[in-house]
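Omission of a single protein chain aside, the complex is shown with its protein chains in their original locations.
First chain written, first letter: the chains are A, B and C, and each begins at residue 1.
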Amino acid sequence: MVGSVNLASNLDWVYVSASPLSSDELTKWATRPNCGAVVTFCGTVRNSSTTGHEITSLEYETSTELAEGRLLEVVGEARSRWPELGAIAVHHRVGSVELGDTTVVVAVSSAHRLEAFEAAKYLIDTVKISVPMWKREVWEGGSAWSEETHSIVSVQQQ
Amino acid sequence: MVGSVNLASNLDWVYVSASPLSSDELTKWATRPNCGAVVTFCGTVRNSSTTGHEITSLEYETSTELAEGRLLEVVGEARSRWPELGAIAVHHRVGSVELGDTTVVVAVSSAHRLEAFEAAKYLIDTVKISVPMWKREVWEGGSAWSEETHSIVSVQQQ
Amino acid sequence: MTKLLLLGPAREAAGVSHDVVDGNTVGVVLEGAVKRYGTDFERILAVSQIWLNGNAADPLDQVGPDDEVAVLPPISGG
Partner (left out) sequence: MTKLLLLGPAREAAGVSHDVVDGNTVGVVLEGAVKRYGTDFERILAVSQIWLNGNAADPLDQVGPDDEVAVLPPISGG
């Protein structure tokens, strides 16, 4: 198990990885005896472009240290908003990601399902706007930065 | 692939099964090229009882035909509420289910994540109140029907 | 003669999950079931939903040998 884990609790696991992500691994990791609900979100590369090209893959770039630090902040904010949560895992892919492959996975467990749904939605919404992560669209013969951009916002702003 | 599948579209898959459920299988099945988001919900047996005993497992009983028919109705209602959904899968376990094991899995894909979250929540909330399914709590030396009961409601009522 | 499907606590009270009962309406079939299974079953029937071939039924609905009347007590969720 790699990535930045809050080892004291073994309840928080964030990871920025150049290897394929396994939503199954996160779902199983988040499943706990006192938690009846696990909500998992997978974001995958779909055939939709901001630059008008027929994209074949995406290329994600970041600083692993800064991105994992910000992911832990997002997880901490989720814990303060939903103190009854069980385990929280957020993994984000970097490097080249093919069409259909998973770029981000969030898994949250809780005794009851409402908080797990709410927290999973907050986590992915906030990861998308708060974590430093740059995306290049790659097509046959070229590539360019995604044209849908916005400033990084704090984890409290979502 | 077993269970009641809407073969015309290959987009709806409901299943009532006496074998262990695989949330990974449902998540992978629901992942489609035009869908950037997949939300998966797993409900697991937790150590919490309505009868005051130290439960070791749950025993689910139903009519597979009636339950799968109702599951297809729930899926149909979700499609009419969120027409932009991709694939929808709902599997429910019957028979004896151990502590920590999965009793129900919902997986929904969509181009964008908001509808996938909303539909997954509607699906599990409605499955819990609309699908005929009876639960016995089993402990060392005895068992009894769960004491939290309510009448079955229609799939539109949620 | 109509097929009867008994589920959960109704199955337990009746002692069987499937049966065949005389009657040409849902109501008459259920009266025959109460006569056959007794007061424990009657108490559960009073709080149950009745489905005919998978849909909510009325006591006056006509039934024949190919129809299935199901007794669905309150459920306990997933």
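For this structure, a couple of remarks:
Assume a contact is a pair of C-beta atoms (placed from the backbone, for glycine too) under 8 Å apart; a residue touches a chain by one contact, two chains touch by 3 or more.
Worth saying up front: this structure is predicted, and the values here are computed from it rather than measured.
Seen in the complete assembly, the chain not on display touches A. The omitted chain makes contact with just one of the residues A:85, A:108 or A:127: A:127.
Across the entire complex, the residue among A:28, A:53, A:79 or A:135 in touch with the chain not shown is A:135.
Contact between subunit A and the absent chain runs through residues 43, 50, 61-63, 65-66, 69, 92, 103-104, 124, 127-129, 131-135, 145-146, 148-152.
Simple rule for what comes next: only the chains that are shown with their structure count from here on.
Seen from the Cα centre of subunit C, the chain whose own Cα centre is farthest off is A. If you average the Cα atoms of subunit A and of subunit C, the two centres end up 50 Å apart. Once the centre of each chain is set as its mean CA position, subunit B and subunit C turn out to be 25 Å apart. Annotation for subunit C: no residues touch 2 or more other chains. Each of residues 43, 124 in subunit B touches at least two other chains.
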